[in-house]
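With one protein chain withheld, the remaining protein chains of the complex are depicted in position.
Letters A, B and C name the chains as they come in the text, with residue numbers starting at 1 for each one.
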Amino acid sequence: MREQDPPRPAVPPGDLTTAITAPGEELLTLLDRHLPRIRAQAAPNDRDSTFPAETFHGFARDGVLGATVPAELGGMGVSRLHDVAVALLRVAEADASTALALHAQFSRGITLTYEWLHGPPPTRKLAERLLRAMARGEAVIGGAVKDYGREITRLRPDGSGGWLLSGRKTLVTMAPIATHFVVSAQAPAAGGTTLLYAPIVARDTPGLSIVDGWTGLGMRASGTLDVAFDDCPVPAGNLLARGSVGVHSDAVLAGQAVSSVAMLGIYVGVAQAARDLAVDTMARRSATPPAASRTLVAETEARLYALRATASAALVNVDELSPRHDMDPDERGRRMMTPFQCAKVMVNQLAAAVVDDCLTVVGGAAYAAEHPLARLYRDVRAGRFMQPYTYADGVDYLSAQALGLERDNNYVSLRATRPADGR
Amino acid sequence: MREQDPPRPAVPPGDLTTAITAPGEELLTLLDRHLPRIRAQAAPNDRDSTFPAETFHGFARDGVLGATVPAELGGMGVSRLHDVAVALLRVAEADASTALALHAQFSRGITLTYEWLHGPPPTRKLAERLLRAMARGEAVIGGAVKDYGREITRLRPDGSGGWLLSGRKTLVTMAPIATHFVVSAQAPAAGGTTLLYAPIVARDTPGLSIVDGWTGLGMRASGTLDVAFDDCPVPAGNLLARGSVGVHSDAVLAGQAVSSVAMLGIYVGVAQAARDLAVDTMARRSATPPAASRTLVAETEARLYALRATASAALVNVDELSPRHDMDPDERGRRMMTPFQCAKVMVNQLAAAVVDDCLTVVGGAAYAAEHPLARLYRDVRAGRFMQPYTYADGVDYLSAQALGLERDNNYVSLRATRPADGR
Amino acid sequence: MREQDPPRPAVPPGDLTTAITAPGEELLTLLDRHLPRIRAQAAPNDRDSTFPAETFHGFARDGVLGATVPAELGGMGVSRLHDVAVALLRVAEADASTALALHAQFSRGITLTYEWLHGPPPTRKLAERLLRAMARGEAVIGGAVKDYGREITRLRPDGSGGWLLSGRKTLVTMAPIATHFVVSAQAPAAGGTTLLYAPIVARDTPGLSIVDGWTGLGMRASGTLDVAFDDCPVPAGNLLARGSVGVHSDAVLAGQAVSSVAMLGIYVGVAQAARDLAVDTMARRSATPPAASRTLVAETEARLYALRATASAALVNVDELSPRHDMDPDERGRRMMTPFQCAKVMVNQLAAAVVDDCLTVVGGAAYAAEHPLARLYRDVRAGRFMQPYTYADGVDYLSAQALGLERDNNYVSLRATRPADGR
Partner (left out) sequence: MREQDPPRPAVPPGDLTTAITAPGEELLTLLDRHLPRIRAQAAPNDRDSTFPAETFHGFARDGVLGATVPAELGGMGVSRLHDVAVALLRVAEADASTALALHAQFSRGITLTYEWLHGPPPTRKLAERLLRAMARGEAVIGGAVKDYGREITRLRPDGSGGWLLSGRKTLVTMAPIATHFVVSAQAPAAGGTTLLYAPIVARDTPGLSIVDGWTGLGMRASGTLDVAFDDCPVPAGNLLARGSVGVHSDAVLAGQAVSSVAMLGIYVGVAQAARDLAVDTMARRSATPPAASRTLVAETEARLYALRATASAALVNVDELSPRHDMDPDERGRRMMTPFQCAKVMVNQLAAAVVDDCLTVVGGAAYAAEHPLARLYRDVRAGRFMQPYTYADGVDYLSAQALGLERDNNYVSLRATRPADGR
């Protein structure tokens, strides 16, 4: 924080209402300008499954797409995940889909910054180039993690030091405007082991195609599409190493927590929007509120407070452990992931309960397709499916931690070793 | 039941799997033929908010639309609400929207049969005429209960013994094919009181117009539209009396319970469909089911059993009390309504919990718009908004009954006396 | 049912309020006389962990202890588990501990009647002798199932055709007045298999001792003690065969369901007593009930209705399948056990939720040790620990049934093959 900045509270308020760093606050100010448009377009974009490309062009212009890029590289320098989550919360109150897409870009800035600081030299160079482009609003980098069906996305050597990528990814958010994709892929290695990589592939790479198709129950404006790769050339320098399949390395949990924990802000924002709609509707009614509505409103207030506090605690925890390279890497990974998973389980439960009760409070009007609560009811359900982990994997992880059971906690590796569940 | 029928169990199995009367079983057999088409059209009709008109033409042809019309009037003579609910359950497993629309017609047969048996002479004639037409598949009678916005639907004398109806109704199910509408309306009477009526209005009545517009979060293929009335002429004989506003008559609860309780079958069917999808998906997977999935599947089995048993008990109770004209009418009304409301609260909670857990068990694939679980997740949420009562009114009713508090339990009257909540 | 009996409803009301057979109704009438004393002694017996021996002497005198003994053998001939559960419900409303102890005797009458009808000749003789003694109020037969600690209760041949029993059982209900115990025991057999037996041992058998010690969180007046066996002689004719360890025989589930399902009535009774206390307390207060109390009272009414309906359905199901010896025995076992387990999961959840909410409604006064709700709060928690099954085993069973997974469903066999969990 610079000298002339106003003093910030030493203690985050625990409710995700304000940023705790100056860049975080600047980001909120920047976003404020975009919120009216985001809010206005939420309903039509949801109806038509339209990605808010104009909004993202505005983000590019204003530097929002480089919010998590270090200031040295031209970005805004928002480095605390707490502040990233507060920003996503604000956007999600207006439109959760927009927040989900933005989360992908923010997350990329955070993880590429880590590569830039700690990666091997070629990776650093790549990361710097991408980060500078993100800061200029020229690079938009989607994540392509989940394989389509049972087909595994694989890399094979091209014979001249580079690689060829083939496969198909599904549920790639922000795909309509992405300039690059970070792809989870496997490659066989010596000794029968399988290595995990994350190649970064430009959109205009030969063999890459965007496959239209997926429409979601919710999060319909998040630009979530499939991306197919047919022997796409990937230079060796564009590959991030992601460990080996079947090696029980908990060190990787740190990166997985860092890249995903801010999404908690999205679901807090969804719950907050639902609460505000319900309370505003009730307050406008002239009749005395019925007993059930008072009870549900009070429970909603309590749950919303709990989910803000719980998400906030998990975010601050990741922020505190993130620079702790003095720690045992496995221990650090678990200490970042465990509170995140606890918070994720609770946020998914509490946010969904809040939205559901708000529908009940508002009544039949909320059951119309175009009612914002109907959208929130669909959007909030996405939280349970986000990695890491699904609910079932989260239960396995948390109970294994508590009971001292051995387990591969790396969901990317785990998924590579078990039969696909199909779509 | 006819002499040659196979013996039926004296005791309903409490799980809503089979009919307990011969006509009920015949209805199930008839419906079986329609289920494949209903199932196949569920997804596209939901996507496009299209009413399954072809299915209903088939219903008309096969006599399904006269299922609850007495055999003497040409109908199938299904008179037990238990059996009506089992039929709706079967249809809802295939498509909840179709079941919801069919429920309106079945309910109309039951209540018009009551008017035919117990109403004043002109009403009996009207009821007979309509019931015979329903049995022939020529009359399809929608219910138009809820006022649009704050506008109250009113009757005024036309000066020559008849009435003129004006107003607008919303959430009228089965509207695309309805030949008549039973409309909730008010008319001022001598002494400052306001009377409640249910005029039956033919679709081609001058001044009646169908207003397109509503699209739901779920139940999108149920043909739910608005109907507007602009000085529609209503002959005096086409008016069913429905009591006075503000008179605390619990006798009316009997009719309200009879006309609505079978809808419990719809939500049991939705939950059953979700359970089957989840269990089938899990069973197809080669991996050992994770701990969380086993727990959720077991909880789902238990909840599904409880909601079947609870709905069944409430249905059998209404069936038993329905012919009990020896009882005090207020007492009879309450003893029909209270178990129905208990069951409604639980069915809405348990069915929604079942569907939600089934999404979690199936995983991200269930979050696609076209996945049947995504439709069930939206459809199941309608239950809380169905009258009688909304959740808030149900809490007021049940707690007032338990604690001996005085209250107007007639939701139509109650709604007429309190400020509208807007849409 | 005898000719002169008043007609009974063909359909059980689904709410466990009345018996459906004449002997069942007679039992209710008999019990009515005992209820005031049972109710009055509930608090002091709970405080002091005192078994209500006087009440049971009264039961013996009135024939209650032979309620489930066939009329041909001098008993009351209550054969429907539905009616047994209604009787237990009534007693549990007054005192759950008394109901739990009485359940052991009722259950014994049912299972011994089965042995009398279907067992091998020596068993029939034994059963007849015991049943006649139960009818005369002279035999009180406790069940001794759970081993104390890791010590396994075993039978070994005495060399002259009889057996010697050694081990220690815990959680033996009704022990203070039991004249006999049915003991779960193992004996090695040819070929390395282990057979399961249920020897019936008279209290005055040499080597048998009652061990004082256990005091419960609740159910403190149920006379639950430990019983130790030190080379107790058991004649060959006093042994009931119970299958082999590790054989996945689902036929045994029938007997396990029959002997335990009536306990559902106990927890319905506990919930009903809590509800009545809360509603009576609220109704006596002059203030307008607060919103939260109205909501909790309404939820309580709904849950109580659901748990009555669910328990009733499971009971009627067991009653219907019990005589179906035409069915595949494994299939019959599963079809009796599955609904029972579903109902057990729900009853345990809903009854505990009812009691908990009733404490909240009544307020701080309910937190005094001597308040009846405080006792109910402790008593209701016993339900989750009752076999078959514990919650964890119930989840394994129900999910295995749904998903088609192979599993030993016989909890006695299962427990014999896995490491003891200690106390």
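Following the convention adopted for this analysis, a residue touches a chain if its C-beta (ideal position, glycine included) is under 8 Å from a C-beta of that chain, and two chains touch if they have at least 3 such contacts.
Please read all numbers here as calculations on a predicted model, not as lab measurements.
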- Note on the structure: Checked against the full complex, the residue among A:Ala187, A:Val247 or A:Leu398 that touches the missing chain is A:Leu398
- Among C:Pro23, C:Pro199, C:Gly218 or C:Pro388, which residue is in contact with the omitted chain in the full complex? C:Gly218
- Message: Suppose we count only contacts with the excluded chain; which residues of subunit C make the list?
- Response: 146, 171, 214-218, 220, 281, 284-287, 290-293, 352, 356, 359-361, 363-371, 374, 377-378, 381-382, 384-385, 390-396, 399, 418-419, 421-423
- Interface with the undisplayed chain - residues on subunit A: 10-15, 279, 282-283, 289, 293-295, 297-310, 312-314, 316-317, 320, 338-339, 341-343, 345-346, 350, 394-399, 401-405
- Query: Residue-wise, where is subunit B in contact with the chain that is not depicted?
  - Reply: 289-292, 294-295, 298
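Please note the rule applied: only the chains that are shown with their structure count from here on.
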- Query: Central chain, going by Cα centroids?
  - Reply: B
- Query: Roughly how many whole angstrom separate the Cα centroids of subunit A and subunit B?
  - Reply: 42
- Item | Set of subunit B residues in contact with two or more other chains | 293, 394-396, 399
